[in-house]
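Everything on this sheet refers to the single structure shown next.
For this view, one protein chain was removed and the others were kept in their places.
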Amino acid sequence: MKIARVCGTVTSTQKESTLTGVKFLVVQWMGGEGELLPDYAVAADTVGAGLDEWVLVSRGSAARFIVNGETKPIDAAVVAIIDTVSKDNQLLYSKRTQY
Amino acid sequence: MKIARVCGTVTSTQKESTLTGVKFLVVQWMGGEGELLPDYAVAADTVGAGLDEWVLVSRGSAARFIVNGETKPIDAAVVAIIDTVSKDNQLLYSKRTQY
Amino acid sequence: MKIARVCGTVTSTQKESTLTGVKFLVVQWMGGEGELLPDYAVAADTVGAGLDEWVLVSRGSAARFIVNGETKPIDAAVVAIIDTVSKDNQLLYSKRTQY
Amino acid sequence: MKIARVCGTVTSTQKESTLTGVKFLVVQWMGGEGELLPDYAVAADTVGAGLDEWVLVSRGSAARFIVNGETKPIDAAVVAIIDTVSKDNQLLYSKRTQY
Partner (left out) sequence: MKIARVCGTVTSTQKESTLTGVKFLVVQWMGGEGELLPDYAVAADTVGAGLDEWVLVSRGSAARFIVNGETKPIDAAVVAIIDTVSKDNQLLYSKRTQY
């Protein structure tokens, strides 16, 4: 998994029928020092993540193992909203201190 | 998924028999600021995307979960035509304003 | 899929038994402007591609969906010999004009 | 697989229900000379790796083949705690000499 910040949404009317009702979030990858990178992905979300929250994103076939994901053509999904990230015994991110 | 612009097509006569009738689009990846990158992929399309439209592309095993994709040797597929992309509450792309 | 030029072959005697009879081609990736990149892959070929031909290469689990690929430990395969690539209504490559 | 150093942890309350009880480690990739790279991943751990230990990390569908991983939306997992890494007959890393 990679750590990412939720930074946006994608909407679509004309799509694969199995994607009806799927929420698509734009997520921005976190680098190794806790900085935000310019690179992004679009991930399906069933966890209910909101703008600016940090999340764990799974890519590849793993994305289809979220709730009701089995038959969907998705290759990235938010699988957890992050409470804390610690690195070498230092707190890199805490959801509580962000809000 | 990644966001991409449809920029071309690939045609082929001699191919895996399961690929007969599959439409192959050349898509150009969007970067994190909405800019278009030089890198590309070739994606199967069953959604009916046209030149210059922005689309969501799924890669890997997810591509075989599009309609009739189960047995095809494809590793990328257009899964949605994008209406809007918003990032940090700003509209990065809107299909309506493009045309 | 990605577009690539067939540029070589790999031969091997000592290998996984399921790979007996599989033809391995060295393919060189095409960049977004139709230029050839230094990076390469080795792809199984059942389509019959020849040196200098441009081909579509599928990677990942998709490679096992070529004819007789189901049980082989291959992660890349030539799935089509390309006739034409067009980008923004310009012909980037045509098999006919190459020969 | 890639070699990585365990450098941190991620905690999460709100997540896919199948991820309850899964330990998430932040791991930092080793480069080809044994140096530590800035890039990282978050990997599920059932092996019991501790901070600063060097581990083998599998990514992609392989991660679901760890103990009890079958149905989880994970794309990276610690699969082994490394004792030694040797390269060209030189010892690049030894767990014993690190402690």
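We just call them A, B, C and D in the order they show up, numbering each chain from 1.
The definition used in the following text is that a contact is a pair of C-beta atoms (placed from the backbone, for glycine too) under 8 Å apart; a residue touches a chain by one contact, two chains touch by 3 or more.
Remember, predicted model here, so these are calculated numbers, not experimental data.
Participant: From the list D:Leu36, D:Leu51 or D:Ile81, which touches the chain that is not on show?
Facilitator: Looking across D:Leu36, D:Leu51 or D:Ile81, the contact with the absent chain belongs to D:Ile81.
Participant: What residue numbers in chain D mark contact with the hidden partner chain?
Facilitator: 1-3, 31-33, 46-48, 56, 58-67, 69, 77, 79-89, 92
Participant: List every residue of chain C that touches the chain not included in the displayed model.
Facilitator: Residues in contact with the chain left out: 7-19, 24, 26, 28, 37-43, 51, 59-61, 63-64, 71-76.
To be clear about the criterion, only the chains that are shown with their structure count from here on.
Participant: Just curious, how far off is chain C from chain B if you go by their C-alpha centres, in Å?
Facilitator: That gives a centre separation of 20 Å.
Participant: Measure off the straight-line distance from the CA centroid of chain A to the CA centroid of chain C, and report it in whole Å.
Facilitator: 33
Participant: Residues of chain B that contact two or more other chains, please.
Facilitator: Residues 60-61, 63-64.
Participant: Pairs of chains that touch, anyone?
Facilitator: According to the stated criterion, the contacting chain pairs are A-B, A-D, B-C.
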